[in-house]
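With one protein chain held back, the other chains of the complex are shown just where they sit.
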Amino acid sequence: MDLFLQTLLNGLLIGGVIATFTIAFQLTFGVLHVIDFAVGGWVVLGGYLGYYMVAAFGLDGFVAIPVAFVLFGAVGYLIGPILYNVRNSRTARPELMALALTFGLFTLLRGGMLTAWGFNTRNVTTALSGESLMVGPVTVPLIRVAAALFAVAIAGGLFIFLYRTRYGLAIRATAENRHNAALMGVNIRRLSANVYGLYAGITAMAGVLMGAIYSVNPESGLRYTLFAFFVAVLAGLGSVGGALVAALLLGVIEAYVATYVGSSYSLLAIFSTLFLVLLVSPRGILRRGL
Amino acid sequence: MKSRWLGLLLLGALLVVLVLLPLLVNNYWLRIATGALMWAGLACSWNMLGGYAGYINFGHSAFFGLGAYATALLMADPLGLPFTVTVLAGIAVTAACAVVIGAPTLRLRGAYFAIATWAFAEVLIQFATVMDFTGGIGGLSLPPFLNERFFYFAMLAAAVLTYLATWALFERSRFGLKVKALRDHEPAAEAMGINTALVKLQTFVLSAITASVFGAIFAYWVTFINPRSVFGGDITDQMVVMVLLGGLGTLWGPAIGGVALFVVNRLIWMYWGDTAFYIAILGAAIVLVVLFLPNGIAGLFARRRGGATVLDKTVEKLARAGGGDRN
Partner (left out) sequence: MSAATRPQALQPAAATDPILVVRGLHKHFGGIKAANGVDLEVGRREIAGLIGPNGSGKSTLFSLVSGTVTPDKGEVRFDGRDIAGQSAYKVARLGLARTFQIPALFDNMTVTENLLAAAAEGHWAGARERAAETLALLRLEHVADNRASDLSGGQQKLLEFGRAVMRQAALILLDEVTAGVHPNIRKIILEAIAGLRERGVSFLIIEHDMEMVRNVCDRIIVMDSGRVVTSGRFEDIVRDSEVMQSYLGRPQ
């Protein structure tokens, strides 16, 4: 029973971290209408940033979180307009070309990281590494609790930004209906740059946390891209609210499979669930997607 | 008319060279030629759905791998079935899988289909890795058959058939018109009486079984396969780059892109022996082609003639009129 509860708690904590970047992923789809294959690449890059900040400057891993946001926010801000241009170009099949572009970006990031850093696994050390917290009969690594708290803060900030500010309203209006938003004077091109920057920054922050909880290597990007897709399919592409629920569910499924079946089966379980959902209810089961 | 005869003449010359190649080069180069033919054929199979129907398949390696594993499992010891039977078995399994994935997801926006195919390929990797009967991560061995010429001609036959079928079905028939129509505007295609869901599914199954045939030959050729070597995402990556580079939705684009990229692959392997660097190059190539060469290499030629990808009839007509004077 203790193991059962412990697994549940672990799953929810990890699910919270997954929620941060999957919410941003959904938002990006809503605004740009592009599925970003590169999402796992940003997670891994964030993890590596954390690792190098610890290794090179002897800083605590947590310091890397705001740095990751600023750095990859800027990178995303530069990439956003390119994606927007391809998605809205007058050449044949822009949707397909945009998909191919993010796929290429993902492959480029993966190949680049493999070339630069090899297949070695790195992790981000923080002041909390190795510490544990007792919650009743359940032991939880402190870093997971801290990461989940960070995730809640990030997600909460994002929701406040989306629902309590004028700019958030513009983003939601665009995600709801691009055409009408453009008519109401929203500069969708600039908005796309900002949203992609926001998304890349948040995703890299989540990457630092993932690097602290687990570890990262260039090949693990695939796993996080899968997470984002899993959540998108369960919640329905573009659904921000459903993403939170789906991410928590994902964290729990992964934790239980890893604990009770074996961690080598966890990816198989997630892929199979994703796949079955696509076959049974292709538009998402939590809400009808786009 | 002149350009048509010239084209046929070139094609005939190419075929003669390909048939005589085993007499002209040694086994090392023959192996490279065999690989080039395989990639040209695989790229063409991806292009059937990706180029002509406009649906991106990010898990095409699944079908290559299914063909490979079917042949490996059935040819290996307890069963020891003949190669032709295992190829057909691979086709049957692949077709069934393609219907199961395609029927629900092809009705939706392309993004869901892209995710579904990608997930399917990853499921197969994970599945083949954890299962015992697939040999797990270690993979399977096949009865060795060390006859380079056999594999060269098998790949050549498969590639020629693939291109012939693509030409006949997508460039020369009503079927091709339906496929291109749904690619360009699905509701309008429906309004023209086209059952788009069915046509997409047919295209998808055709594209999948083509890949499975190449997978079967590949497995028998290399005599050893493992999950990554036949299901791996890099295989799909390569096909995507080859088609984008050569020209999406064109007959010869995948052949040009396939051979060109395979040569680059061999060169990098020879001089650096580094596969990670090659992955980065693949990624950069996709990005650059999408941004600067969206119509691929074949698109360059089409534009120079003053027209986009059009039926050969148009090319004829242009040639008759003196060419290149429209706009």
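Quick notes on this one:
Per-chain numbering from 1; labels A and B assigned in written order.
Going forward, a contact is a pair of C-beta atoms (placed from the backbone, for glycine too) under 8 Å apart; a residue touches a chain by one contact, two chains touch by 3 or more.
Every value quoted in this text rests on a predicted model; they were computed, and no experiment measured them.
Only one residue in the set B:Q126, B:T196 or B:T236 touches the chain that does not appear here, and it is B:T196.
Listed here are the subunit B residues that touch the chain not shown: 174-175, 177-178, 180-181, 183-185, 187-196, 249, 307-311, 313-314, 317-318, 326.
Just so we're on the same page, only the chains that are shown with their structure count from here on.
The part of subunit B that touches subunit A in the complex is made up of residues 50, 54-56, 58, 100-101, 104-105, 107-112, 114-116, 118-120, 122-123, 126-127, 129-130, 183, 233, 237, 240-241, 244, 248-249, 274, 276-287, 289-291, 294-295. Per the touch definition, subunit A reaches subunit B in the complex via residues 35, 37, 82, 86, 89, 91-93, 95-97, 99-101, 103-112, 114-115, 118, 222, 226, 229, 232-233, 237, 264-265, 267-268, 271-272, 274-275, 278-280, 282-283, 290.
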